[in-house]
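Left out: one protein chain. Kept in place: all the others.
Our next item is subunit A:
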Amino acid sequence: MTELAITHAVPGRSFWGDAWARLRANRAAMVSLVYLGLMAVACIVGPLLVPHQYTTIYPDYVRIPPSLSPYPKPEMIETALGDVLKRMRVDVKEWRQESDRIFVTITSSREIDERNTRYIDRSDTFDDARVEEKSPDGKTMVMSAAIKQQHFLFGTDNTGRDLLSRTLMAGRVSLAIGLLAGVVAVVIGVVYGATAGFLGGRIDEAMMRVVDVLYSLPFIFFVIMLVVFFGRNFVLMFLAVGAVLWLDMARIVRGQALSIRRQEYVQAAEALGVSRTGILARHIVPNLLGVVVIYMTLLVPQVIILESFLSFLGLGVQEPMTSWGVLISAGAKNIGTANWLLLFPAFFLVSTLFALNFVGDGLRDALDPKDR
């Protein structure tokens, strides 16, 4: 009889299964979730696909506005050519453009070295320079070069770096910091808070007073101190941000743990003789997870903002590495002359934060379905 029963155990609909079904019904959250996924993929894979390195400087294209058509624009060719020829110390007799190649006739008082084509190749605008004709005395020469077609969809920044690849790279950094510092904060906070809440009494008092003390440290001061002692460092950012944000988490988790501890199923476990670690692992923490997940989705944007803020102040990520905060800081300085430097990174940051908050809200509704 029981043999038969064992083969036919009906699967149940778990808490998480239920929550997922409710989340799927929430359109804003689902759209945000998809958006976040795309954003993450774009930031991870994007920099590999964009033809420009985020560190490459294009002196010919400093602070050019975003455009869907390729650079150089026709009117830029002459300026670029003039620059190159000036560097070659030759005079231009005439130049013409045939489809995507230019032909330039140059003269000089001395014999012209063929290796001068290098100057042309070195420019961002031209490529594949060749000597077409050479006068017998070597003082006049016809060179041709291909016009290098390049796209700068988001424009370039003050030093001539492609903003698209920089924005995606910055997204990598910001999301990574957000996620990692979020995880650091959650892990410390959950362990600390759950322990304090579950043990209760004097231990709880002592542990929470420690939290209070840490709360009273001014955050910026704390970060500046860390930077002074350890130098500017990517990992340090995680630590600093994570080390500050776990305090909120610990408080929330402790409050939850306190109330869960009073639940009858915990008392029942005690009556069964389950050990404290067993109760913590099997009852308290799983029942906390809903709150933790919700708080985590709200914590990540907080971390991203904090990082942006620190970078804005110049305490965070250092050049040429970049983050959304760094880009926005640079953009803010150029808002009058090159507003795209602010608009693109700000749009990326704000839309990501929006999406994260929508997902957080959706999760809260999905995990805690009270009638609204």
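The rule is short, and it goes like this: a residue touches a chain if its C-beta (ideal position, glycine included) is under 8 Å from a C-beta of that chain, and two chains touch if they have at least 3 such contacts; residues count from 1.
Methods note: contacts and distances are computed from a predicted model.
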Problem - Protein name (UniProt record) of the chain left out of view, among "Protein translocase subunit SecD", "Heavy metal translocating P-type ATPase", "Cell division protein FtsW" or "ABC transporter ATP-binding protein" - result: "ABC transporter ATP-binding protein"
Fill in the blank from the handout: Where A:Ala269, A:Leu315, A:Ala338 or A:Leu353 are the choices, the one touching the absent chain is A:Ala269
Completion exercise
Out of A:Gly37, A:Pro286 or A:Gly314, only one touches the absent chain, namely A:Pro286
Problem - Contacts of subunit A with the absent chain, listed as residue ranges - result: 1-2, 5-6, 8-15, 18, 21-22, 25, 263-265, 267-275, 278, 282-283, 286-287, 289, 371-372
